[in-house]
Every structure is written in structure tokens, then in C-alpha cells.
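Every protein chain of the complex appears in place save one, which is left out.
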Amino acid sequence: MATLFGSGIKRREDPRLVTGRATYTDDVKLPGLLYAAILRSTYAHAKLKQVDVAKAKQAAGVVAVYTGADLRDKVNAVPCAWNVPNCDLKVPPHPVLAVDKVRYVGDGIALVVAESRAAARDALDLIEVDYDPLDAVVDPERAAQKGAPQLHADVPNNVAFTWKVTGGDADKAFAEAPVKLEQRILQPRLLPTAMEPRAACASYNPGTGQLTCWITSQNPHIHRFLLSVMTKLPEHRIRVIAPEVGGGFGSKIPGYADEALVSFASLDLGRPVKWTEDRSENYKVTIHGRDHVEHVELCGTKDGKITGLRTRVYAGLGGYASTAAPGIPTILHGLMYSGPYAIPNIAGTVYGVYTTTTPVDAYRGAGRPEATFLLERMIDLYARKIGMDPVEVRRKNLIPNDKFPYTVATGITYDSGNYQGALDKALQMIDYKKFRAEQAKARKDGRYLGIGVTTYCEICGLGPSQVAGAVGFGGGLYDSAIVRVYPTGVVRAYIGAKPHGQGEETTFAQIVADEFGLPVENVEVVAGDTEATPQGWGTYGSRTTAVCGSAVKVAAQRVKAKAKQIAAHLLEANEADLDWKDGKFVVKGSPDKSKSFGELALMANVAWNMPPGVEPGLEATAFFDPTNFVFPFGTHICTVEVDAETGEVKILRYIAVDDCGPQINPMIVEGQVHGGVIQGLGEALQERAVYDEDGQLLTGTLMDYAVPKASQMPKIETAHTVTPSPVNPLGVKGVGETGTIASVPTLVNAVCDALAPLGVTHIDKPLTPARVWTAIQQAKGGAR
Amino acid sequence: MRLEFSGAPEIAAPPAVVWQRLLDHRFVASVAPGVESVEAVDDRHFKVVSAFGVGSVKLKFQLDVELSELTPPKSLKLSARGRAPGSGVDVSTRLAIEPVAPNRSRLRWDATSEVRGTVASVGARLLKGTAKQLTESFWRKFAARVAERSK
Partner (left out) sequence: MRIGATTTYRELLDSKPLRAKYPLIAEVTEHIGDLQVRNAGTIGGGLAHADPAADMPPVMLVLDATFVLQSKGGKRSVPARKFFKGPFTTVLKPGELLVEIRLPGPPKGAGMAYASFEQAASGYALAGAAALVAVAKGVIARAELAFTGVAETPFLAPATKPLIGTKGDPDAIGRVAEAAMAGVEANDDIHAGREYRLHLARVAARRALTEALARAT
């Protein structure tokens, strides 16, 4: 039988999604449902003198109105759950509704619960808030300077943490190096634009004392725990259901005040309460991504050997520390400073800084795109400075294939790799030499062609729980699966992760069906309900297949081992004498003596004739905890033509060669690469959240925040190399974030390469025509 | 989002008349854009409800208006603090009246507005032009009507 592993079957999720038959959180309708609306600060930074809700309480349809003062003793603060050690982390309280101060435009001030959504929203206008405005501070570097407006009483200079990573002796390397360069690099703030905004619907049953909360969640078990902390209800009385989730990109990992507020209201009122964001609220309240100001230095030899990297990074955290925020610019960023290269000396300092803006947390790639960007940008600048081809510089510094597992200067150990292989393949696809010749010719004609090459590796498949504990992550990072075989031989796998667009309902079914020799239709994958699924840690960090998929595999193997025991018993043979063939256990040498998986499923479930000491039933649970992270890698290449007159960038070709190990479903892998690359090109070319100096978000709608559209994006040519990971039974690595990690520097380097003859060395993202044109004017020594 | 506009229309009326009009809240309301109601709290404080649109966004503002720093008939400050759904606005306008010729004056106005919340975040493309137009046409209309009435 042909294996399903490796076959690009269609995603089973799609029919319901594209025909509008999926059930999202906002689709949940319950008898007696009430609707919540939240009054949000219009000031970025202000003292709250008075919040007068008297009129709102009187309004038609309004059931209850709560302020921060009302909830102070009833609902606990929103916790931060990644307490990175050894960095003097300061996490000031983040009340679910502001009590005495607001710290960003969108900070919650009051909760209205009403009989209809319209009544709840209308009542917001009746609440009178007396603010005492304070100065705002938006830029994380400026916020960390003396004299900047202070957000929290016990956080001097707004510095939440000072985290350092060192390996080798960077200062010595810089002192001795013949070539040194530095660059200030900005990673603008981005708005994770999941198609479905966030929502929460809470239903407390006073009879049973149980709270059920539907949440747009990438990790329902984490949300159950966070809800328990905030509502003070014990965890075993909370059920979190994440129904269909329409994308997250990290923004649906954190715990938010919103789900605690509806849960509290349901507890207080004894009726179900629902809240759903619109896009404007989403852009103001749901976490943002990136927001770094980076000072980067690189040193090396004249012939292209990198000897040191130093960074000083100001990472904006927004008004409060979101759930995973401290870990993103540190563990997931600074530890990756070596990239795919052997850089012997590294010293990085990252300041986490509170600013009067929406909190920042994980956004697709989370820390790694920022690390890859700064490194790849510096390598191109270095290559230009020493007059060497940027591809040759990369080749010279890549970790050789025979050195894996390889421990980089930052202390982490890469599992496996074939960096040269991916580079060679990508260069061959683009025909690098030929392009360079075309470019030289075009330059003579006054046309500006450019090429950007990124060799990257990233850390994902999060991760070993012991390491999670050591780096302060407030949970485990194993994952889990129950594989349950029904009497009729069909199967359900209940998983701890929560796919929300990545396609694991399909790929995990492929894993299980292969194990049992079943058609893929006979396997269902169930996720997202804490009542049904075992403890897991969610879908993010490109971890679901490597970790939870491995749990599925192990559980299926356990089921199969039990089936084999039963088969041996029924066939009166030794287990050692059984072969697994075409979905049956067959006695060696007696092809007519066999038991199919279906027969064994029935016999196990009816238990009429079990082997002595073997329990009835056919199911198994597995908790898989990997021994290391996985490190996917690859090479992306982009060629562009820049219209020097207008600054417009046209992408000529985009090539992505990624190695995520063996591919369970190549079509899904390709889809992940496409989505990631396009999201990254959006970051590189046009996306940027803009605050004015008063902390007002000026890009509050899709008319001003430029999420890429299909018509703006190039065709993407994908290819792969296959290097299995030794750290999980599937050999797989992650592929959910490679696109956003690799594509951003690829595009920016291509544009800077195109404009090299004009003297342009660096342009800050996003490379809008206006910025490219301005950079050209500046390089020409012209006007602004 | 901060917006700053200014102007200095000439008015065919003497400073004393312009001054009187500036203090006449009914008169001011009659030329202001979209005013639905004005209620005088005292002769320096007013509550105004005003509705107008920024592109496709239509908004109803509730404004608290205050007159201060009065130096008759030369200058005063007009401050308004208002809110609309999810939004807030503060406008501070300095006004100075100068005689330019017999029976003519120049009204110098200097308005600084701070727009907050939803309006600021949906309005990046639309707000500046609309606010400028609203403010300028208000003072233009004011100048014209003062002249008309003093004929």
C-alpha cells in the first residue's frame, strides 16, 4: 500500500471553510446570551480621575456596567507567563480594566453588558471619563532614556528587562578585526491581521459551577490556565473551547483581559456573555509584533570571514508585558544571532521597554525574523565593504554539513543541516551568474536590477520542556495525543495542539492512517476542546507537527502494539511471528492466517477474547517531549527591478528553497511557504503600524495598513532539500514561519543591491516607493 | 493626531461688533458646522452637540466649550473638549481682533486640535483635509455673517 506520508492530498479543512460552514467563536449562540462591549481609552497615557457609568447603567437594554474599581478585588491581573531569568525582569500589574491609569490607546476602562450588541456599544457613549493626560512615548529607544515619560511606578526608565547573550569574546574580536561596520536597523511594528478578529463567549452554569468559554485561541489549555488565574475559578471547573479559528499568527496565543471580563460577567450575572472585536478594535487591542530599534555591529577579515557580532536592541513591549512578550526578543531572538553561520564571538544586549502603545508579543516568526534580518542585512553590508560577492561571504561562513549537531556561540545546538545544499539548489534555480551578467548589462542601460540571497536557519519545534523551564517559560512544551479506535475500525485522534489554518487535521490523519493501513477518510483529528483533548501547549513556534505530530505517531504505535498482542492471541501465534502487511497482521509463512486492523478494533472493543492480563479497548495516549528543538533552514533568493524615478519595486522572481525534513504533505508545505513569504514581503514592502507622537494609532484600518493583496505579490517558486531531524520520530522540522523569517532580508537586500550604483546602502523597512525614492535622493545628496 | 490651522480673514465690521458676536453663543452656533444643540451652562461655558462627517464616517460630537483669557475687545481663547464614539477631540483656538480700517477688523485665529481614538485611526487619509476645510469654512462663514449683520 502506498503511504500517505509524502502525498499532497487536499486539505480536509477547506470545504467547510470555503463554503462558509465553519463555526467560529462569534457563531456561538446560546439561550439568554448577553453581549459585551468594552470602553477603551482614547488617550495613550493618562491618569483616570473619574469614570462615571451612571447614565450607561440606565440605558435601555443594559444589564450591567463594571469599572476597574468594581473588578479590582474580583478579577486578578492579566499574567505574564514567560519570566525570562537573569534579566531583572519587571512585570508591573496589568489590571483587566484600568484602575488609576491608562497606558495605551485601547486600554480597557469599563465593561458594558447588554441584551444586544448595539445596546452595549451605544451605552459606551454614555460613560464619562475624566482623564488627566500625561505625555506619551512611542519609540522604545527614546522610552528607555532618562527623562522619558514613565509608565509604571516601579520600572525606572521603562526598562522591563536587560538581557544579555554572550559567546566567545566579542570585544576582543572587534579590537583585532581589520573590518568593522555598524548599522542602525529598525524593525517596525506590525499588526497581525488574522482574518477572524478575536472573540470570547463565556457561559457559567451556576447549577454545576462550571464555566465554559469559547475563545479564539491557538492554545486552549494555556487559556484555561490563564482564565483560572484571572477569574480565580479552579482549573477543573473551566472548559475552554477554541472552535474554528481563522488565523492567529501569534496574536491568539496570549491571555487577554477580554476573555476574563466576559467570564467574570457570566459568573456575576449567571447568563452567557459574548464579546467580538471589529477590525478597529482588533488593531488597537490585539497584540502587535516586532518593534525593535537595533544597533548592530559586525566585524571580520578582509577576505570574508565573520569574526564577531554585537547588538544593542531596544524592543518595545507596549504598555504592559503580554503573555510571552519577554521571551520573544530574548530567547527566540538573541539566541539565534549566529544564524546558519559559525560566528565565534557574539555579544548582544536586549532592553525590553514599556511604551504607551498596544502590547507587543509573538507575531509569525517571533524574534527570529528580527534576528535573521539584522544578520543578513549586515552580511550584505560587509560583503559590499570588502568588495566580495555576498553569496561567497555566506558560503565561507556557513556551518559545514559534517559538523552537525553543532553548538553555536550563543550556546544552542543545531540538530541537523545541509546549508550548502539548499544554497546550491537555489543558486542553480536562479542561475546566479547569468543574473549578475544581466544586471551588469542593465546598469549600463540605466536600469536597476538587484538580487538578494538569504541563507537562514531558525529554531522551532518548541521544544524540550526542561529547557522551557530553564528559560522561564511558564509551562511545558511537550505535546500530546489520544488515538482512539472505535469498534468499527475508524479512528479519532485527540490532540493537545490547536491548528488554526496550518492543515494538521489532514497531515495528522495521514500519519495515523499510514500507521494502521487505513484510508485517510477513516481518521478524524479533534482539537481545541480542553474537555476532549489531553493537556497540550498549543500551535505556535512551528511546533505542532514536530511535537504534537510526534505524539500522534507514538500513540498510534502504542495502539498498533496492543493490536498486535491481540492479533497474536487470536491467531495463536507469537508476536514475533507476525508481519504487518497491507493493513493486516499476517502469520509468517501462512498468508491465509491474518487479522485485519478492522477485526482487531472490533475484538478489542468488545473484549470477548482478550489475551490474559490485557485490558479491553483500543486506544493510547502519548505525551511527546522532544530532546531538542528543530532547526529548519534554506535559501531564499529574490530578484527585483527598481524604478529609480518613482521608487517602485518590481519583484522579478522569488525562489524559496526550504528544508523542513521529510514532508508529510508537500502541498500543505508549499502553502505554508507561500503564506509566510507573502506575509514577509508585506513586512518588507508595505506594512507598518504608525503611531503619532501622542500615541495615536494612525493605521487603524485596512485603508491605511497595507496587508499584501494577491495582485501585489509575485509568483513564488518553491523547492526543497530533505534533511531529517534526529530529535523526533517523524524526522520533521517546522515550516510555518520560515517564509516570514527568510523573505524580509531577501527582498530588502535585493533592493539595496539594485541601488548600489546610486550609493544606497540601507533603507529602513517597509520599502514603500516613497522610502526608496527618498533613499535615492539622499544618496544623491539631494533633497530630503 | 495633531492638526494645526490658522487664518486671518478681514471682516467688514469694527472690533467691538466682532467681539460681541464671538461672545454670542447662539450666533456662533448658527455658523458652526452641524450644530444640533447649544446649551449655555454660564456665560463662559457651553455644551454643544455637533454632527459632521469625515469622508464616509459620520460622527456626533458632544463638546464642552469654554471661553477664557478674555481681553475685550482684543483677544480670547476658545477651548473645546469633546467626545464621539471611541474618540476624543480637544480644540484650542486663540483669537485676536485687530482694527484694520474704520469699521473693518482682522480676525486672526490659530487652532490646534488633537484628535484621539477611532477617528484618529481611521482618518489618516481623510482627516486633515476635512478638518482644515471645516475649520476654515467656519471662520470664513463667521466673518461673512458678522459683516452681513453689521451692515
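By written order: A and B. Residues from 1 in each chain.
Just so it is clear, a contact is a pair of C-beta atoms (placed from the backbone, for glycine too) under 8 Å apart; a residue touches a chain by one contact, two chains touch by 3 or more.
Predicted, not measured: the structure shown is a model, and the values here were computed from it.
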Residue of B:R108, B:K128 or B:R145 in touch with the missing chain, whole complex considered: B:K128
In chain B, positions touching the absent partner: 53-56, 124-126, 128-130, 132-133, 137
Positions on chain A where the hidden chain makes contact: 645-648, 685-686, 690, 698-699, 702-707, 712, 768-770, 773-774, 783-784
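In this text, only the chains that are shown with their structure count from here on.
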Approximate Å spacing (C-alpha centroids) for the pair chain A, chain B: 49
Residues of chain A touching chain B in the complex: 40-43, 105, 121, 124-125, 280, 283-284, 690, 692-694, 696-701, 703-704
Touch list for chain B against partner chain A, complex: 1-2, 83-88, 114-118, 120-122, 124-125
